[in-house]
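Removed: one protein chain of the complex. Kept in place: all other protein chains.
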Amino acid sequence: MKPFAFARPGDVAEAVREVAAEPNAVFLAGGTNLVDHLRLGVARPELVVDVRTLTSREITDLDDGGLRLGAASTNSEVAADRRVWERYPVLAQALLAGATGQLRNMATTGGNPLQRTRCPYFQDVTTPCNKREPGTGCSAVGGYVRYHAILGTPGALPDPTAPETCIATHPSDMAVALAALDARVHTIGPAGVRTIPFVDLHRLPGDDPSRDTVLEHGELITAIDLPPLPEGTRSAYRKVRDRASYAFALVSVAAVVDDGDVRIALGGVAHKPWRASRAEEILRGGPLTEHAVRAAMDAELAAAQPQPGVESGNGFKIPLVARTVAATLRGLTEEQP
Amino acid sequence: MDADITLRVDGEARRLTVDTRTSLLDALRERLGNTSPKKGCDHGQCGACTILLDGQRALSCLALAVAHDGAEITTADGLARDGELHPVQRAFLERDAFQCGYCTPGQVCSAVGVIEEFAQGWPSHVTEDLTADPEMTHDEVAERMSGNLCRCAAYVNITPAVQDAAAQR
């Protein structure tokens, strides 16, 4: 654990300036992932800039009927907000399915989506990892891949020595719900403020697996907006994991359904929260029968690449995610009066 | 790099110098000699370091001490006031809700937080109707206490101990 300077600036603008000025500076909010990485040696900053009390902690109604989550609001606070229960149950459920009470009391709206992969090779600084140390290769390919991606991967058998190879998944539950809700992310950075559609916040590994998101250095999330949903919209989050609690998702599903429209986001299957756009398109306007959903998911998963590895790889995720989507949508349509 | 901070620990203001890298857990254990919160994993994966931080349960291993200058901290030791055990602690004794005792101070702090979260009407992963007041059923308590691993596996005693203590509130 390398020494670092610590700063707690007076406001957001100053925080952005401080981080922007130091190439090896990071923002600190709840700390639940960053402090973990400092100790592992995964994060080795020169400067840590504490923004926990700088951004808004409020959850406020928007004029369009949506909701704004201040970046400093904690995961517990958002999950305990009546407006979230009533309008966006998928988000409350995702938050409550994630981590533990203690962690949710610390983790923030701005920080949660920026947590990094739980790939064990990424977290172990003694093994090569393109995400942690670009160009060193990917130790996960052919290794322990139970929690790894099946979608958006470079190919059937990625080259573990190639600098672009990464089969990590994004571990956040909250992010999967936000992807399904078409949330918008407000940021402030050296180049000013901007708003990013949540589905575009995270990226696929592409040619640079070290970058999880499109955020620039020094760009800070200030709030996340939840757009209004049509009257009668139903939503749910379903997480499948190896323990009943306190475990990362093998797969998870966030589904938002209203008359004729369905939005599906998947967790545990890709480098980013995965919007099942193909399946959505096929299902749009039609009845959500078991048969239709299975067919739509078959189409969505046609390009899936199960990863071989120790303990027979992660091919099980293909049927598992299809079954979980079907069960989740069944639950939502059966709820209909 | 060092920093001077003040922590209010179990009701007492303590000034100390910490490395910027020092966690709240190490500040308590190695700088202030308060070893009530335990180090089980140092990565937020076991819950043994749970304290009440500004009134809410939190993991002291994942909090940098320097970022919590001025914080109010209660450890399991501080829950026992004037030699009187907290109702949660009494319930743990009565239910034999521990064996080796290493996860226990964290369980106790977590339980105090859980009881307060119920009182605030917070739902959990197993709450069927998010908008209804949650009931303190076995499944509700077990889910909310799942952030505290117990390797001796006293879970079937921990859950009723938390329910017993809550009933006394």
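Some observations on this one:
In this document, chain identifiers A and B correspond to the written order of the chains, with residue numbering beginning at 1 in each.
The definition used in the following text is that a contact is a pair of C-beta atoms (placed from the backbone, for glycine too) under 8 Å apart; a residue touches a chain by one contact, two chains touch by 3 or more.
Methods note: contacts and distances are computed from a predicted model.
Per UniProt, the protein behind the absent chain is "Xanthine dehydrogenase molybdenum binding subunit apoprotein"; the candidates were "Sporulation protein YqfD", "Xanthine dehydrogenase molybdenum binding subunit apoprotein", "NADH-quinone oxidoreductase subunit N" or "histidine kinase".
Looking at the complete complex, one finds that the omitted chain is in touch with A, B. Listed residues B:L24, B:I115 or B:C150: the one in touch with the omitted chain is B:C150.
Among the residues B:A3, B:L16 or B:L85, only B:L85 touches the chain that is left out of the figure.
Even with one chain removed from view, chain A keeps its contact list with that chain: residues 1-3, 39, 41, 118, 120-121, 123-124, 126-127, 139, 142-144, 146, 240, 242-248, 250, 310-312, 316, 319-320, 323-324, 326-327. As for the chain not pictured, it touches chain B at residues 19, 21-22, 26, 29-30, 33, 35-43, 45-46, 48, 75-77, 79-80, 85, 89, 92-94, 96, 98-105, 108, 126, 138-139, 142-143, 145-159.
As a convention for this text, only the chains that are shown with their structure count from here on.
For the pair chain A and chain B, the distance between C-alpha centroids works out to 28 Å.
Looking at the complex, you find that chain A touches chain B at residues 1, 3-6, 8, 28, 31-32, 35-36, 38-40, 48, 50, 52, 76, 79-80, 82, 85-86, 89, 92-93, 96-97, 99-103, 105-106, 244-246. Against chain A, the residues of chain B that register as touching in their complex are 1, 3, 19-21, 23, 42-44, 47, 50, 53, 56-59, 61-64, 66-67, 110, 113-114, 117, 120-125, 127, 130-131, 143-144, 146-147.
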